[in-house]
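A short worksheet on the structure shown next.
Missing here: one protein chain of the complex. Every other protein chain is in place.
Take a look at subunit A:
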Amino acid sequence: MSTLTEAAVESAVRELTYAEAIREALAIAMEADERVFLFGEDVGVYGGAFGVSGDLVHRFGPDRVIDTPISELGIAGAAVGAAITGMRPVLEIQFSDFVTLAMEQIVNQAAKIRFMFGGKAKVPMVVRLPGGSGTGAAAQHSQSLEAWFAHVPGLKVIQPSTPHDAKGMLLAAIDDPNPVLIFEHKLLYKTKGHVPEGDYRVPIGKAAVRREGRDLTIVGSSIMAVRAVAAAEKLAQEGIDAEVIDLRSLRPIDFDTIAASVRKTHRLLVVYEGVKTMGIGAEISAMIAESDVFDFLDAPIIRLGGAEVPLPYNPVLEKAAVPQEENILEAARRLARGEA
């Protein structure tokens, strides 16, 4: 085999931000398939509230990168209608919180149409949802509502944590014949990472083991996976060898990967930004408790979730309301010591 060409080296190390990776996925999908279009509030010349759509309107024109009125219920319905009639809409909900105005169309229509119609329709739509706290945007602009949607059969819910996965999972989502909700953490948009050129897919429903370890398992997705990896590196210096699983998809959830890890480590910490009670941690814990993996546990499972409070504005309180790296470290130490 010959040595790598310069271009290949370039592409092997090419770094993009999470936002750029999403934009690149959108451009690839729109170039490849005329049915794909992006629409939402201020996705055109403004470039999207978080700059994700950027210059796409100049590349694909205002008929494929469409500014809409501020009508979340209406635009979610429009996505459903376009999807069931042969288009591949990608809808941006400006802040994931505003999806509350669009619940009817996503939950009662998009998720159920195929089933209700006896399998005679497809709803291939993608909803992009910038979410999460950490920007001082307060209670109505900072939530993590992904678990709500993971409760609805008919929807797929994904939460990539890296630029690589953001691109590959979005491309997989656009190709998927079902409604897919992609929750993009606002704090991740500017993070950088290696992103291959061209079209590639990261499958929906497969978790990734980000770090192998023997002593305990930390499960998280989106920014919590990033924080868990950082925490695991510090734990390693203290002699605690943590395995980190990046969930990536909430529905379908990759229980096999979690189960295999817990069989090995015997200890589980679940970290998620959404409010702790009735959340992702409860589901994963219950899945463990209901399965043979339960017998492998050497300590009670720890759930580290958001505080039982609307997200506060004050930055100190805001940080205190969602798991930070320090909290993961502290919980992992307790778990390693066998304290509940």
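Following the convention adopted for this analysis, a contact is a pair of C-beta atoms (placed from the backbone, for glycine too) under 8 Å apart; a residue touches a chain by one contact, two chains touch by 3 or more; residues count from 1.
Rule of thumb we're sticking to: contacts and distances are computed from a predicted model.
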Write down which listed name, "Riboflavin transport system permease protein RibX", "ChrR-like anti-ECFsigma factor", "Pyruvate dehydrogenase E1 component alpha subunit" or "ATP-binding cassette domain-containing protein", is the UniProt protein name of the chain that is not shown. "Pyruvate dehydrogenase E1 component alpha subunit"
Can you tell me which of A:D67, A:E197, A:D241 or A:E330 touches the chain that was removed from the display? A:D67
Over the whole complex, note the residues of subunit A touching the chain we left out. 41-42, 44-47, 49, 51, 67-74, 97-98, 101, 135-141, 307-310, 312-317, 320-321
